[in-house]
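Every protein chain of the complex appears in place save one, which is left out.
Which chain is which? They are A and B, in the order written, and residues in each are numbered from 1.
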Amino acid sequence: MLNDLNTLMQIVGKEVVRTVLGLIGVFIVVLGNAIVLTWLERKVAGHIQRRIGPKEVGPYGIIQSFADSVKLLGKELLTPANVDRPLYFLAPSLIFVPVLVSFVVIPFDGFLQVKDINVGILVILAFSSLTVLSILIAGWSSANKYSLIGSVRSVSQNIAYEIPLLLSLLSVVFMTNSLSLRDIAEAQKGLWFVFYQPVAFLVFFVAGVAETNRTPFDLPEAESELVAGFHTEYSGMRFSLFFLAEYTNMFIVSAIAVTFFLGSYQGPVLPGVVWFFIKTYALVFILLWFRWTFPRVRFDQLLNFSWKILIPVSFLNLLVTGGILKL
Amino acid sequence: MALETRVIEEFRSELRSVDINEAPYDKQGYHLAIEARTGNLQNIVDFFDKREFYIVDLFCVDYQDYLELVYFFNTHRELCRIKVTLKLDPEKPVAPTISNIYPMASWYEREVHEFFGVYFEGHPNLTYLFLHDGIDHYPLRKKHVPVPDEDKKLLNSFKPQEEEDCFFINLGPQHPSTHGVLRVVLKMDGEYIISADPVLGYLHRMHEKMAEKKSYAQFLPNPARMDYPGALLFNLAHVETVEKLCGIEVPERAKYIRTITCELNRIASHLLWLGSFPADLGGLTPFLYAFDDRENILDILEDVTGSRLTYCYFRFGGLYNDINEERFVSATKRFVERMRKRFDMYDKLITGNVIFINRITNIGIMEQAMIRKYGASGPFTRSTGIPFDMRKVDPYAAYGSIDFEIPTGHIGDNMDRYRVRMKEMEISLNIIEEGIKKLPQGPFKAEKVPKKLKPPKGDIYNAVESTRGETGVYIVSDESDTPYRMRWRVPSFSNLMTFPYLAQGVLIADAIATLGSYDIVVPEMDR
Partner (left out) sequence: MTFGLACCAIEMMCTSMARFDIARFGAEVFRPSPRQADLMIVSGTVTKKMAPTLVTLYEQMPSPKWVIAMGNCAISGGPFVFEGQYNLVEGVDLLVPVDVYVPGCPPRPEGLLEGLMKLEEKITGTRRFPVPEPKW
């Protein structure tokens, strides 16, 4: 087996095999993560709300979300009469691309990384902006007013929050002088960056919640206002792709936060990949906690918060960081 | 000098040509009766508007020979209920509109129009509000009167006119935040609402028509289905009105039990609202906490009444059966104690949340002066600072012998409405505690109440303070065992009328928060 692998590597080159294997791994992680997260979300919601949550399907209801995804596969794919067909079909697949690409550059361990690109964080940020595009397409093509309002909200929200997101990460980049995620992770062997950059961490986390459209910033799909927001008209598998993307985005935001601020895979005793997942899921848990505790903010409050508070604060933080490093 | 005597004097000096008569309040539930004519109706209404009366109700009674429009007025300062009637020709009923004086009348006039076929001259928008497309007669007329063709055009006549720079959104009838089947047509400019136009009738269940077909006792389960969160209070409104009409005396013990169970029901209803209001703002968890407390009340009430939701516990002259005193009292005391502690938790979970505070403070401000014009009532009125509560103004059941305060707000925004309801729950707990302390022994039912009630001829209006406001029942009796006409004045209906006014020019998220703060119940509005 190993010999075969070695010969294969010699024939097609080490990098290609690594990339292919990595992509397969990424697929497994993405799907597995979505299933685990839906289950986790329902369980966490249940316990926050003084009830048990799923428990009948499988032990502790673990198989529940798996059963649900099988059900979604079997549902009819409805296409409403007056949708913009090409765009309507495109949107769900388009939302999945940036999600997969982001996984490529995240280091799960010193070794476990599909490809270490020296502008890794730029790749993630550039591709994550594509999510907005597909939400806009979904909302526009659905020919539904609720969807349209939802997608328009989503666009202005993401534009507003991308800036503080970027600025807060920049202050870490200032310290490491590298855009590669691996280098940043390695730089935290001693003290985590969250202790150097607490403000940047907070700004990043808040902006990250907004980027993933989670409560209290879940305006694009505000249930009590817009029914289901931009995916109101999507059913079956197409809907579940949006769903999958949402949960994977949550994971990615938490993973970036871990990589940049919480020492990535660094930790004692346990192997790095375990540490990475523990830290990431701890952050994901906080995201879930937010959702089931907070009400939703209003649209103008949301934008004001970004433009009037987060962006100035992160600029100031960047200035101070630059000043201290210069001295 | 009582207000009614002052009104009589002023009325006689100002409007010489109109008769004003005093009515026995104990028997009929109103102090003064005025018979208007088509010519002077506007002047009479104007007279009451100048003296800061609010309009309670407007409806029609079909007496076969003539149709009678009935207007009720009252003040927020003290109880002075005035009935103004206007006789109309049944063949061609036309009346002047009063919606130019009281904007609230416009909805009531639409209702009268579709159920009786009365035309209102000068009405800005005389379209159908309740009924469906296929209706071919005026339902509440005694004889079968077909709808003329020109009227059929008005059925569901809402046709959105697309204009530039705005679009229409149908909020409902199936929408997560309308709590049932209310439909609001919103004219939007981006995220801002230009105008809101509610469409009712998706749950019109013909209660008023049913009342004319069933005997007084057979109608008993119906009120509970009108306002299901506060079923006992509607049950009480019906029972008290019939008791007053027939002159049945209720024993003290029954009165106290009525008061206690009603207050328990009021808390349950407020808890339902407390859950759904944050849910409208996007926070789902308080819903489950509130329901947790609510289940405790349901347990107590289920033990007493036998059902979980649509109680039918009060009977004419008393109760269906006596409480198991030991079990009831200890369970209620346990609940009161538990509930007091929970308020701190709610404070932390909801009131202490910055997002929540920012979402509801200074949103949906209702001016005190407008309350009167729209005839709003209940916590909605009290949040603007008017301490008007039927329990205090016109005590019924055992409220007269229990001391309690009325919480009021300051500016009438969503936050005030929230605070008033929270405070009201605390006060209800006090009332329950005092009621249990004073609970007398004795019979729980009046003796010699005939199985088949045949009240004397006449009419009566009686109101109680339900969870949402003033709930009034107007009964015309013709000495038979079924009411000739039964009219329900429901608070949600008149409260909702203020929504188009408050929703103008605000963000859709704010409008939904405001709608949530109304605590509307759709079957109650639609009847």
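We adopt the following convention: a residue touches a chain if its C-beta (ideal position, glycine included) is under 8 Å from a C-beta of that chain, and two chains touch if they have at least 3 such contacts.
As the structure is a prediction and not an experimental result, all values here were calculated from the model.
Residue in contact with the omitted chain (choice from B:Pro93, B:Gly435, B:Gly472 or B:Pro523): B:Pro523.
Set against the missing chain, the residues B:Asp49, B:Glu252 or B:Asp292 yield one that touches it, B:Asp292. Checked against the full complex, the one of B:Arg37, B:Lys50, B:Lys153 or B:Lys213 touching the unshown chain is B:Lys213. Take subunit B: the residues that touch the chain left off the picture are 131-135, 137, 139, 173-176, 179-181, 201-206, 209-210, 213-214, 221-222, 225, 228-229, 272, 287-288, 291-292, 295, 308-310, 522-523.
Those residues of subunit A that touch the chain absent from the view are 42, 46, 49-57, 61, 64, 67-68, 71, 74-78, 223, 227-228, 231-236, 239.
Definition applied: only the chains that are shown with their structure count from here on.
As a whole-number value, the distance joining the C-alpha centres of subunit A and subunit B reads 49 Å. Residue ranges on subunit A touching subunit B, taken from their complex, read 48-51, 145-146, 149, 153, 215-216, 218, 222-225, 227, 292-301.
The touching residues of subunit B, when paired with subunit A in their complex, are 167-169, 175-177, 191, 278-285, 288-289, 292, 349, 353, 355-356, 358-359, 507-510, 512.
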